[in-house]
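All protein chains but one are shown at their positions in the complex.
Let's turn to chain A:
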Amino acid sequence: MPWRLEFDSSRIRTPWWTPILSVALALVLCAIFIYANGMSPLTVYSKMVKGAFGTSYGITETLVKAIPLLLCGLGIAVAYRISVWNIGAEGQLIVGAIAATAVTIYFPNLSGFWSILLMLIFGVAAGALWGLLTAIPKTHFGVNELITSLMLNYVALLALDYVTFGPWKDPQGFNMPGSPVFTDAQSLPVLGATRLHIGLIFALVAVVIYYLMIRFTRWGYELRLIGANPNAARYAGIHINRHIIIVMLISGGLAGLAGMAEVSGVSHKLMQGISPGYGYTAIIVAWLAKLNPLGLVVTSVLFGGLIVGGFSVQTIGLPSSISEMLQGAILFFLIAGDMVTRFRIRRGA
């Protein structure tokens, strides 16, 4: 054989176009399935794009969805920097929402400022605690964080069912599960007549802080060192376990903040389906962005659009989970692309 494929393990950086190509390939793959199911892929995709970006309502809705994705994605990115595979953002978001709602139940008469501040603190603390429940088994008992964080997602979901069907059920809610509707003092301010709320500012501030921390602090340097070579970092005297706990606290706290912003800014009450899988989508958001802060902003808007577009295809009788399928396919092509670009064609036997 005059030509052969050679694997170049020294090439770590992948070209900038792999994320774009993987999105394109995923679109093609899903188009095949849609076509095989007797639908026109062009109709479906144009419907999705129009739904997400075609109208000013669509655009603000896309941004509304991008807020939790950006916050969760940022948290996930922090953990992934040191190869802590947190897939529990979904549960961390839910407990954040529950804790923020607890403030409205137990302190109903606070002024706007204090009530929002307390909800923020509760939401972030609950999410961080949920992250800690993943970190401690990993650092002290060697339990794989993937399993723990995922199990805790189901526990959080059941806890949400419990409070919304049980003790916090709105007596005026026509027997529907869900907490009482928040007062204006308990709701985040919104932009004009849209649903776009001030959580967007939280998320953007968090992105800037993330960038500055990773780039310019000793902590960020240590994270980068652990990410590049954990053994070298250990020999250099860096406490990896301590870092695991810190990143999981941050990761969970950011997801908890996302949960608080969702109840206080969007749904204005605690209910089922507070998250249509934001925590899982945020995994792909973080991975597609290559953990890069600016990339995170772009990918979370893109995936916000994917969710909104997913909802808009329901009008032509397709399930909104079509966007989940696209997300999985994007991730497949992305990890494949990351590796394929490390092969080279060489001449010689």
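Rule of thumb we're sticking to: a residue touches a chain if its C-beta (ideal position, glycine included) is under 8 Å from a C-beta of that chain, and two chains touch if they have at least 3 such contacts; residues count from 1.
The rule we apply is simple: contacts and distances are computed from a predicted model.
Student: Between "ABC transporter permease", "Gas vesicle synthesis protein", "Transketolase family protein" or "Chemotaxis phosphatase CheX-like domain-containing protein", which matches the UniProt record of the unshown chain?
Tutor: Of "ABC transporter permease", "Gas vesicle synthesis protein", "Transketolase family protein" or "Chemotaxis phosphatase CheX-like domain-containing protein", the absent chain's UniProt record names it "ABC transporter permease".
Student: Can you work out which residue in A:Ile20, A:Ile147, A:Leu294 or A:Ile316 touches the chain that's missing from view?
Tutor: A:Ile147
Student: Considering the whole complex, not just the chains shown, which residues of chain A touch the missing one?
Tutor: Counting over the whole complex, chain A touches the hidden chain at residues 7, 9, 33, 37, 85, 87, 137, 141-144, 146-148, 150-155, 158-159, 161-162, 165-166, 280, 283-284, 287, 318-319, 321-329, 331-332, 335-336, 338-340.
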